[in-house]
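Heads up, one of the protein chains got dropped from this complex, but the rest are sitting where they should.
What follows is subunit A.
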Amino acid sequence: MVGVISLALTLALSLAAVLSFAAQSERTVRWGRFLTMGAFLTALLASIYLLVLIFQNRFDIAYVASYSSKELTAMYKFSAFWAGQQGSFLLWLLIHGTAGLCLAVKKDLSAAGMAVYMALMALLTVLVMAKSPFVPSENVVENGVGLNPLLQDPWMAVHPPIIFIGYALLAVPLVYSAAALLTGQKGKDWLPAARHWALIGWGFLGAGIFIGGYWAYKVLGWGGFWGWDPVENSSLVPWLVAGIFVHVLRVAQIREAAITMVHLAGIFAYALVLYGTFLTRSGILGDFSVHSFAGTSIGMTIAVVNGVVLLAGLLLLLVRAKSLPQGEYYPAYGSREFIMLLGALLLVFMSAIIFLGMSMPLFTQLIGKPAAVSTDFYVRTTMPLAIAMLLTISCALLRGYGEGKVLAGGMPLVALGLLGAGCGYAAGVRQFLPLLLAAVSLMALGATVISWRRHGINMGGMVAHVGLAISLLAMVLAGSGSQSYSREMVVGESYDVFGHEVTFMGQDFLESGREKYYVYQVDGQEVKALTKLRANGEDAAREPAIAKGLGGDVYLAPTPPQDNGRMEMVLKQGRMSMDEDFAYRFEKARVEKNDEGGMTVTADVAITDGNTVEHADLVLTGTHDGGTAKPVEIFGGQKRLRLTGVTQNQKQIRIESMPSVETESRQPITTSVSVKPCIWLLWLGSILVCAGTLWAAKR
């Protein structure tokens, strides 16, 4: 109840704040600020209450039962807050409210802007309430399902909140733009504040995307650091459009006519955030993405919110278009303004192409047969654009604003370009476009540094552009330059793979039985590939072993063996069954209720090797979501047995016999080995991009 009431109060307070701000009188605006703080406090209360529910193991709440369990450690219980749709919308609302609190305290934003901001807050609250995390469970369970093993990763604690900070903060430049349009404010006074907030949101969104890429690199099954998955694309497009916003805003600070473009970019950046949320949350991409949420009813609600924001924004802009500053966008073709706008146009193209690609499943579904585009579409179309964009960055940074004074000549850049292409060639890249991209990356890097030394760009901008150039170079080296090879590896044997000595050392099972490692040595360095196991010993989530080095990473992905020496047998009560080593007889089974809400079956099995007889009690614990059975060692660990099923009348059981831990850990394992040249440059570049962006936000 506390949760639902808090959310209802958040909605009421937000709407009251909208009205107070809209009234515009000094007194109501002061009231509006208090109401904004109140809305933040109630959203905070709802969030704290959800955390309390999770930490108190309140499995009578559906959300807690679906994403948490008694066994989860504190960090993952905390992460369970945003593991599902419902909680992640609440997190978004909380961050939106926090930013609202800052705006209310700082009093930078006009009352009209605050009204729009709180209207967005009300819409977000409606989304949270439409799919509330506080709904009671339909049936009572003793323990929750727990967090998906794939998500039990330290990055889970970091990645979603950072992405949502990015999403939430992109609302602020939108409302600055809306406020300027609503009040008919002429001039560019609002630009610095909008730029400040946009840079913070842009930096966090970028950081979230990069962290997601790094996470996808260090688990198996998410397609590496970038897979053009719709979920990745749906964050990338707003990030690109936020980039357009920041850059046309810079032009508008000099050429007022460009303010129209700033408005457009601001509206689209936030509308695309909502659109991406709609695509990934509506279930439309269910058959097209490795990463989307299951189909839900909330899709329509988000679509409506998205439509309202986009249409209202565009309509407002249309109404006010005449009163916006007119004039020339650029004085000369050689001016930095012109080249920057050209670069922004390239970003528009890039966003449009990715938008079109990721929306294909939606559009085709509307007109008939669903279809998607293959990922090489994105590579083929964005690579030429990325090359052109790096060239415009180089040209723009070497020119001044206005008449386009040349800050420095381009000759040293040609040498850098050759060096970049050389690096690509050395990493094994042979196609023309990737080599060209590597070349222009280093040229852009050089141009940025030169421009910075001639005071053509500030510190934050310099760092961000250098980071971008390094990242794109690294993508060529580690992407196009990557090679892979897979083979069966015998324990203790060394193999020469792409000039690295790789030795498989065997498997290592952890005491708990919930994790195992495939251990390798790469050039003498020991690395381990973690596989998380379910309670019944099956693989739940796998990670590669990565040997990091300055030259690049060696990335080892083991494949679970097809024949692991395990065998299933059906035993009838009182009858003897045999395999190569032993004879088994099922004596009797005992069934009891357990506190998981299921049944526990204990089967007594007699085993003999011809000389002696041993008895083993095999236990199968049934829970609401299946059963778990721990293997039991027989004859001093020569084999292990596990109960996998029992008939209703308890006359027959099914057991699995497994080789000893020792034998299993020494099986040969097929391993896929890839080399990723200089991939650390990608992480370095990404950090620089975000650090530079946030640095530039400093006022």
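Rule of thumb we're sticking to: a contact is a pair of C-beta atoms (placed from the backbone, for glycine too) under 8 Å apart; a residue touches a chain by one contact, two chains touch by 3 or more; residues count from 1.
The working rule: contacts and distances are computed from a predicted model.
One chain of this complex is left out of the view, and of "LutB/LldF family L-lactate oxidation iron-sulfur protein", "Cytochrome c-type biogenesis protein CcmE", "Molybdenum import ATP-binding protein ModC" or "ATP synthase subunit a", the protein name its UniProt record gives is "Cytochrome c-type biogenesis protein CcmE". The chain not shown here is touched by just one of A:30, A:107 or A:380, and that residue is A:380.
Touching the missing chain, out of A:370, A:410 or A:668, is residue A:370.
Interface note for the absent chain: among A:4, A:44, A:126 or A:145, the touching residue is A:145. The chain not shown here touches subunit A at positions 66, 83-85, 145-146, 148, 150-151, 220-221, 286-294, 333, 342, 345, 349, 353, 356-357, 360, 364, 369-377, 380-381, 384-385, 486, 538-539, 541-542, 557, 559-560, 562, 624-625, 670, 672.
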